[in-house]
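Complex shown without one protein chain; remaining protein chains in place.
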Amino acid sequence: MNKPLRGVIPPVATPFKDEELDLKALQANLRTWNQTGLSGYLILGSNGESCYLSEAEKEAVLAAAAEAMAPDKLFMAGTGCESTRQTIGLTRRASELGADCALVLTPAYYKGQMTNEALEAHYQKVAEASPMPILLYNVPQFTGVNLAPALVARLSAHDNIAGIKDSSGNIGQLTEIIRQSRPGFAVFVGSAPVFYPALCVGAVGGILAVANVVPELCVELQRLYQAGGHPGALAMQRAINPLAALVTTGLGVGGLKLAMDLRGFQGGQVRSPLCLPQAARPQLAQELDKLRPLL
Amino acid sequence: MNKPLRGVIPPVATPFKDEELDLKALQANLRTWNQTGLSGYLILGSNGESCYLSEAEKEAVLAAAAEAMAPDKLFMAGTGCESTRQTIGLTRRASELGADCALVLTPAYYKGQMTNEALEAHYQKVAEASPMPILLYNVPQFTGVNLAPALVARLSAHDNIAGIKDSSGNIGQLTEIIRQSRPGFAVFVGSAPVFYPALCVGAVGGILAVANVVPELCVELQRLYQAGGHPGALAMQRAINPLAALVTTGLGVGGLKLAMDLRGFQGGQVRSPLCLPQAARPQLAQELDKLRPLL
Amino acid sequence: MNKPLRGVIPPVATPFKDEELDLKALQANLRTWNQTGLSGYLILGSNGESCYLSEAEKEAVLAAAAEAMAPDKLFMAGTGCESTRQTIGLTRRASELGADCALVLTPAYYKGQMTNEALEAHYQKVAEASPMPILLYNVPQFTGVNLAPALVARLSAHDNIAGIKDSSGNIGQLTEIIRQSRPGFAVFVGSAPVFYPALCVGAVGGILAVANVVPELCVELQRLYQAGGHPGALAMQRAINPLAALVTTGLGVGGLKLAMDLRGFQGGQVRSPLCLPQAARPQLAQELDKLRPLL
Partner (left out) sequence: MNKPLRGVIPPVATPFKDEELDLKALQANLRTWNQTGLSGYLILGSNGESCYLSEAEKEAVLAAAAEAMAPDKLFMAGTGCESTRQTIGLTRRASELGADCALVLTPAYYKGQMTNEALEAHYQKVAEASPMPILLYNVPQFTGVNLAPALVARLSAHDNIAGIKDSSGNIGQLTEIIRQSRPGFAVFVGSAPVFYPALCVGAVGGILAVANVVPELCVELQRLYQAGGHPGALAMQRAINPLAALVTTGLGVGGLKLAMDLRGFQGGQVRSPLCLPQAARPQLAQELDKLRPLL
């Protein structure tokens, strides 16, 4: 893989229409985003309702995304499943369908058994079997499992483990992951409200739900940071925080999709048991309006 | 469905051999258990490593189980998936393959969005679409989502929602579920260390991992209780507690399978990332030995 | 101490008037309760707002309680403080003021350091220094610290450690505490919604907030249980559950005091930052009314 692991990457929302995949809407979004400074796309991430898709649907989404994506954008595929076997299978399939790298969620159902040893063995096996680089994916608020910095550091020694997305929101942990891992290990933050401080402590970029809605502001935040413009980057962080909170912990994927619609993208519907929080539409519109002067 | 919802039901372990399904071992276990006082079988439950199986493998397991199971035993299938759509699909397929009823795990990945309203709508849709009765399945230690008694009570009013398996281990909650739900709603406890107190407060039976290992002792505990033999039932509870703890929170599914082997059943292997805790074999053997006089 | 450790004991509420102790109200309550089947009183427990009292006030409350209490009732004093030294000091003072035994809350502020070793050493030192028997007090929902059954069992071997109040509400844990501890170790449950199942698994009694409001119903529940009247005991459990939930997790100590007032006892005011939830008065009255036929 020659594309650099850095910058802003949206965990791409998967549009539905009457409970069916709406791949045209997905492709339309990607084609619009191809014109932005986004570094790439995460297909089949948490915000892509990946866990609501059948095996065949996952392949259809990957194939459709591959078709619409500009060739210079990084194609990251979410391939983590509960078993090592399923994870390897989906990782290989994603590679065949054009993905550049895989983001591998921690297995989590049997929390009590997901010891450091079990997690380490799982990731080693996936890394060995994968035809493309993998990144670890840590999101304890969804999984109840946390990848500790020392474990991440050990895994970072593997040639085919290229980085991590840490969505814990814990900047102390992120600092330690970066400090303890091998130089060059690509650490992405997965929580928009701490994007700027994550960059300060050495993150290479962000995989951020809100980048589905205001990609240019997320990209601009990182540009400002890299140009040494700390005050501007902090101001941008503070500006996007209310919207970022709404489309994640506040309203979830349904809120994210409504905000995409309001911004002119095609969020589409969610799958049940998720709902579109229609009552929150005015609040989302209001927060977006506050950001217009920056757009 | 004419079979009563009561008694002891093992969440049947799914044996593997070199990462592949070992359906012959599964069938051998069922044929042995057909001779016991078990009321039925839960196929594709948490202890069946259901989340490690592909869609095709789930069907193969259900079909193999149907073949081996005595016709008077209750055939309960675990069909809960993250989306309503997947859940309905698997529930219908399980019915076609011979299941008598379905046990439907709470969706849980998007915890923050799994409000009472979302969960209620999900279960109503599944109950409407299911050709057979469904039972709710609450296991907060795995899912991070809890079904509150008031919500269970509302759902118990639906004709096609026949009961619940509550694995929280919380007897206060179980008491309230029973008190608030409609008469006749079948409440199973899913945690062996509180089987006897659960019966005391009105549970109709237990869906218990340790019933894969010592089915006759679990059955005897409930028989003693129903005969008014409280001291004997409590003594049995205390006797099985150490083994029950080991094969669940202590060692997980791997420990359960080793214990099954030690007892003469065919536990088989687990799928990665789970492991067989071979080092614990002597401890499991010791606890089983203590139970021999009761067998 | 010749008084038996068993039966129903209220963690006595401490009445206030304009933020000052109202010891006359306290004594009036005790004198009324002296006529009931309560086994004794816990003075300075969690429901006594002990943590809101100065050192001098704690002594005043103990002295006033001693004066009003019938001589045959067990006088249990809550003496647990964060340091071993403070705990020993208050335990000795309580003994001088007439207490029969002490209930010693787990230290909890430095949670990460409250290892099994630290807790064991703490309790050993307090037991050595105490002129009267002590009981352990486990209430993880307040403290964030849990006394595991194996630790309790080790401590039960000490001559001067007579029992435990476990308020975790976890009946599986209670069963294990009883199974693993020395015979004769007095295990009280501290959570009214599981009083009946706790008795079933071997608890000797309950230290129950709701016994400040409906002492006779709690006493009757245990009497029914001991007479072998399981159905009656369960019915009583179900009857008191709504009120018991309101005066603890629902509305806290403020709700407890309002319910005492409604019942004709003198609950008095709470200290800030607690509040009397006056808006809940009708709901409390309604639940009490439902219990009138049993009183």
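Each chain gets a letter, A, B and C, in the order it is written, and its residues are counted from 1.
To be clear about the criterion, a contact is a pair of C-beta atoms (placed from the backbone, for glycine too) under 8 Å apart; a residue touches a chain by one contact, two chains touch by 3 or more.
Small disclaimer: the values here were computed from a predicted structure and weren't measured.
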Check the whole complex and report which displayed chains the hidden chain contacts. A, C
Just one of A:28, A:63, A:129 or A:201 touches the chain that is missing; which is it? A:201
So one chain is hidden, and I want to know which residue out of A:182, A:230 or A:290 touches that hidden chain in the complete assembly. A:230
Given A:17, A:182 or A:238, the residue that touches the chain left out of view is A:238
Against the chain that's been left off, what residues of chain C make contact? List them. 19, 46, 49, 51-52, 54-55, 82-86, 107, 109-114, 117-119, 121-122, 125, 141-142, 144, 249, 252-254, 271-275
Omitted-chain footprint on chain A covers residues 169-172, 175-176, 179, 191, 193-194, 196-197, 200-202, 230, 234, 237-238, 241
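Here, only the chains that are shown with their structure count from here on.
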For the Cα fit of chain A against chain C, please give the angle of the superposing rotation, nearest 5 degrees. 180
Taking each chain's centre as the mean of its CA atoms, how far is chain B from chain C in angstrom? 36
Centroid spacing, where centroids are CA-atom means, of chain A and chain C in whole angstrom: 50
Where in chain B do residues touch two or more other chains at once? none
